[in-house]
Every structure is written in C-alpha cells, then in structure tokens.
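Everything below concerns the one structure shown next.
Coming up: chain A.
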Amino acid sequence: MTDVVLNTERLFKSFGALKATNDVSLDLRKGEIHALIGPNGAGKSTLIQQITGHLASDSGTVRLMDEDLTGVGPAERARKGLGRTFQISSLAMEHTVLQNAVLGALGQRGNVMSFFKPVMKDTQLVSTAKAALAQVGLAEFAATRTADLSHGQRRQLEVAVALTLKPKAFLMDEPMAGLGLEGAQQMIGLLTELRKEAPILLIEHDMDAVFALADRISVLVYGEVIATGTPEEIKVNPEIRRAYLGDEVPA
Partner candidate 1 sequence: MTRETWINVAALAVLLGVPLWALMADEPFIITLATRAAIFALAGVGLNLALGTGGLVSLGHAAFFGIGGYAMGILASHAQAYTPIMEVPFLIEGTKSMPVIWLVAMVTSALAALAIGALSLRTSGVYFIMITLAFGQMIYYFAISWPAYGGEDGLSIYVRNEFPGLNTLVPMQFFGLCFAILCLALLLMNAIHKSAFGLALSAARQNETRVLSVGMKPYHLRLVAFVISGAVTGLAGALFADLNRFVSPTMLSWQMSGEIIIFIIIGGVGRLFGPVIGAIIFILLEHTLGGLSEFWHVYLGALLLGIVLFAKGGVIGALAGREKAHD
Partner candidate 2 sequence: MKLRSAALAAAMALVGATAQADVKVGMITTLSGGGAGLGIDVRDGFMLAVQQAGRDDLEVVIEDDQRKPDIAVQLADKMIQSEKVDVLTGIIWSNLAMAVVPAATAQGKFYLSPNAGPSPLAGKGCHPNYFNVAWQNDNLHEAAGAYANDTGLKNSFILAPNYPAGKDALTGYKRFFEGALSGELYTKLGQTDYAAEIAQIRASGADSVYFFLPGGMGISFLKQYAASGVDLPLVGPAFSFDQGILQAVGDAAMGVKNTSQWNKDIDNATNAAFVDSFQAEYGRLPSLYASQGFDTANLLISAMGKADIADADAFRAALKAADFDSVRGEFAFGDNHHPVQDIYVREVIKEGDVYTNKIIATGLSNHSDAYAGDCKM
Partner candidate 3 sequence: MTTLLFIEQMLNGLQFGVMLFLMSAGLTLVFGVMGLINLAHGSLYMIGAFAAAAVAAATGSFVLALMASLAAAALAGALIELTIIRRLYDRDHLDQVLATFALILIFSEGTRWLFGSFPLFLDVPPLLAGPVTLPGGIEYPAYRLSIIVIGLLVAVGMFGLINRTRVGIRIRAGEADREMIAALGVDIAKLYTFVFALGAALAGFAGALVGAIQSVQVGMGEPVLILAFVVIVIGGIGSIKGAFVGALLVGFTDTMGRVLLPQVFGLFLEPSAAVSVGSALASMLIYILMAGVLVFRPRGLYGVA
C-alpha cells in the first residue's frame, strides 16, 4: 500500500482500569478524508494525542510515510509533517493573526534560535504565512489581534497555522465544533480543498459534515475500532447503528 501516509498499528493506552484505546489500527491514505467517529469517551482524543506524541502509548506504533515515530516527541512529529488543529482553539491570543501564521512557518523552517533579525520582516516566512491565511480566507484579518477574532475565525486560523507547516497529514480535532451553519459550510468547503494538499484524519461530531466530507469512516467505541468503511457501508452496518447511534434507531 504505497499510498498510505499515516498509519497506527495496534495502539494501546490505559488509564488505570480504563482502556482508553484498545488495539487501534488505522491508516490514512493520500488524498482522502478519513473521519473518526464515536460516542463521547470513546477514546478519540486519546488516540489523537497518541498520534501527535503528546501521550506515550503503552504499546503499538505510529508510522508516518513508513517511518516509525515511537519515541519521537510532539515537536519533532510536527516538524516531520503532522499538522494538528485543536478541539479548543490553541493559539497565541496576544499575537496577531499573521504572527500566529508566521509562527507555524517558522516551525516548519526550523532555526528558531535567531535573535537579531526581525522575524516579521522575513519575506519568505511572511509570504508563506500570508498564503496560508489567504487559503483559509483570513487575509484581511492579518493585523488583527487573535483574541479579537470570532470563534469561527479562530478555527480557520488553526487550519491556516497547520497549513504553514506544509504537513504530510492533517489531524483535525472537531474543527466544526461551535460553528454556526454558515461557518460549518465554509469549513466543509475548506477541508474539501485541503485534502488535495494532504490527507485529513478528522474527528468530528457533526454527522452531516462527516457524511458529506469523508471518504472513509472509522467508528471507535470503548477504545476499539469496531468498523471502517465508506460512508455508505457505515450507514447500513447494523452493528454500528446499534452500538453508536443507539437503540432508538430501529435496526
């Protein structure tokens, strides 16, 4: 499978008696959006954190372009091409929008230990950052203080920062959360574009968005992947309907 960009093999993570992830194997292929769904507490966020390296796995491996990431810290995983957006906006709130984007570009370039050159006059970084802002539709807000952005705009900025990293794979944790209908539509449009740059592992609660966007869907319940398939396959899978959608939906 040469088109696999990111995959996990038999990931485990327990907190005491709780098995947050239990033997999770997934892959993310070139050009696709792979959605990860499951009820609250199913272990989605734990899984993302294991993939980004914020949490150490009890066992199992994460591979990016066939490279084993075991023992590699979150910062290095980011530099190797994992672009992540957060469930709760995770931005430098006092900085401007452009500064946040430049921060991403800077992380991608490396060499942060530069003390004398004004970073906001570095044309290369600034143009990368501006391009990313333009792509998510935030170009006109470049000089705005991030704290002054609306909720939806912060989500867009999260994506823009991930873009500046020129990632090999995106990991997006609920990018639609809290967005209005219009905002969600906008975000769906944006993600559709983005999959061309790099595949997206998408965690999302908004089922309309998931079924509209995803090429494949995996369902996580009690830390286990109970099924993976196309939206159509998932829709008709009776086991999933029972386990995930609940009993009120007749099988």
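The candidate set was assembled so that all candidates are chains of the complex that A comes from, given by their letters.
The definition used in the following text is that a residue touches a chain if its C-beta (ideal position, glycine included) is under 8 Å from a C-beta of that chain, and two chains touch if they have at least 3 such contacts; residues count from 1.
Computed from a predicted model, the values in this text were never measured in an experiment.
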item	value
Touch-positive candidate for chain A in this complex, from 1, 2 or 3	1
Touch list for chain A against partner candidate 1, complex	52, 54, 73-76, 78-79, 84, 86, 90-96, 98-100, 102-104, 106-108, 110-120, 122, 143, 145, 161, 164-165
